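All protein chains but one are shown in place.
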Amino acid sequence: MRESQILMGMNGDEAVAYATKQVNPDVVAAYPITPQTIIVERFSEYVADGEVETEFVPVESEHSALSSCVGAAAVGGRAFTATAANGLALMWEITYIASSLRLPIVMAVVNRALSGPINIHNDHSDSMGARDSGWIQIYCENSQEVYDACIEAWRIGEHPDVQLPVMVCLDGFTLSHTMENVLTLPDGAVEEFVGDRRFITVKGHMGEAELRLDPETPLSMGPFDLQDYYFEHKRQQVEAMDEALRVIPEVDAEFSKLSGRSYGLIHPYRLEDADIAVIGLGSTMGTVRYVVDGLRKEGVKAGLLKIRAFRPFPVEEIIEAVRDIPAVGVLDKATSLGAPGGPLYEEVKTTFYDESDRPLIADYIHGLGGRDASPSLIRSIFKGLEDIRSRGEVSEKVTYIGVRE
Amino acid sequence: MSEKPGWRELPRGAVSYKSTEEYETGDWGIQFPEIDHSKCTKCMLCHFFCPEGAIRVREDGYTEVDLKYCKGCGICAEECPAKCIKLVLKT
Partner (left out) sequence: MSGITLREAAKKPNLLAPGHRLCAGCDEPIVARLVLKAVRGPAMVTSATGCLEVATTIFPYTAWRLPWIHSAFENTAATASGMEAAWRAMRRKKKGPLAKYGTLDIIVFAGDGGTYDIGLQALSGALERGHDFTYVLLDNEAYMNTGIQRSGGTPRAASTTTSPAGSVIPGKKEWKKPIAEIVIAHEIPYVATMSAAWPLDMIRKAGKAFEVEGPAFLHAIVPCARGWRYPPEKTIEVSRLAVQTCIFPLWECRLEEGRPVYSLSAASTAIARRPESKRPVEEYLEVQGRFRHLFSPERRGDIIDGIQAWVDNRWRLLLEKAGL
């Protein structure tokens, strides 16, 4: 399949825009915020040059951006938006609503630190803040993953057993503004892969209808639930997330036939015989891989587990991958102020609590506000894990690494 | 609770699955209207003014109230130009 793909130089934002161009959604409603701006700008150029048939809605805020996507998706269209940091914070209310309405909207989140203080650089505080909203969350390590995820996302969200919105997360500036090699599929291949949007059928008050607004089959969406129905509606969303654990690898298998690239839920690397390993999300894992290779050359049995799908959280896959590794460090690029540790750490620890085979787990909170995670910083984390492994205990459960004391 | 459907049976997307026509609000009010067709001028204003839409215009042009939904608000009687609608207390 490689031959028919075209190698292009593009940064993460451009990869998002290009993939979305090829999908040609009905509506793109977006509001600019650094470092997502290139996505909206590039897409606007496609619109102005007639390269897409998308209706671009230059909304007046992020809250309206996602609201417009809700309207567009509710009437059966494909809707896309992109944002970062406080833009996501502003649309936070609507993220929950979009998920509860079961609308397969796709959104690119260019990870940036939440204010305050205001900071335009990369960390995961924004998308972590939305982790309970009922959106599928996929984290990307490089622009290739970004491009591929922005195509797969439509099929994942629109799958009849899922019907949930999807967030594709890419690190601000590190990925969004850095030029990389990206293998792109031909337009026709993307068009064929995403196909037409699929709808589930529901029984409404005026008969059976596809889950979309249409004058011929009227439905009422977004009702008022009292205490007697809300819980059941939420439970349905839980099931959808469970289904997504199965659907994401399925869609991925199909995509890999097309592209030669396969992703699934997690990316283990050199874990088979590892003594120490680092678990994390996003572009930092590229640096970790470089460090792992270096350590391996020195005889250190290091490995890494990159988690691609954070929501739904791939519990079984993570247990399988790292249960036998003596010491594991979790890289959190966000805090949960007042909590026992960072969000990823808490989920990994919870995952292993009931397991008889489980590693020693330590949290390394780093990179807040775009603080660089250099190879030497990662090396020091592996050194810390080596200490934990030899002592057989985690003396410092949570370390804030890279902050000036 | 046992009569209400479980989460597996409810339509996905939280779409409503019953019309309010199955919810009869006719027992709300303490009074109901009686239209005297001998005085009615067929102006149809009661049809337009009813908040429930419970007053329909018949083929012959006269209106009649659907007591399944009438809440007894009294707007029809108050507004009728011919003053041919009387509110009767329910017993």
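By written order: A and B. Residues from 1 in each chain.
Everything that follows uses one rule, which is that a contact is a pair of C-beta atoms (placed from the backbone, for glycine too) under 8 Å apart; a residue touches a chain by one contact, two chains touch by 3 or more.
What you are looking at is a predicted structure, and each value in this text was computed from that prediction instead of being measured.
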Given the contact definition stated above, which residue among A:N11, A:T54, A:N119 or A:S283 touches the chain not shown here?
-> A:T54
Given A:P32, A:G222 or A:G294, the correct residue touching the omitted chain is A:G222
Which residue from A:A17, A:C69 or A:I365 sits in contact with the chain not drawn here?
-> A:C69
Which subunit B residues touch the hidden chain?
-> 10, 14, 16-25, 28-29, 44-45, 47-54, 57, 66, 68-69, 71-75, 77-79
Quickly run down the residues of subunit A that touch the omitted chain.
-> 24, 26-27, 29, 53-55, 57-61, 63-65, 67-77, 79, 93-94, 97, 101, 196, 205-206, 210, 212-215, 218-226, 229
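The working rule: only the chains that are shown with their structure count from here on.
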Chain centres from averaged Cα atoms put subunit A and subunit B apart, in whole Å, by 51
So, in the complex, the side of subunit A touching subunit B is made of residues 100-102, 163, 200, 202-206, 211, 219-223, 225, 228-229, 231-233, 235-236, 239
Touching residues (chain side subunit B, partner subunit A) in the complex | 1, 4-7, 10-19
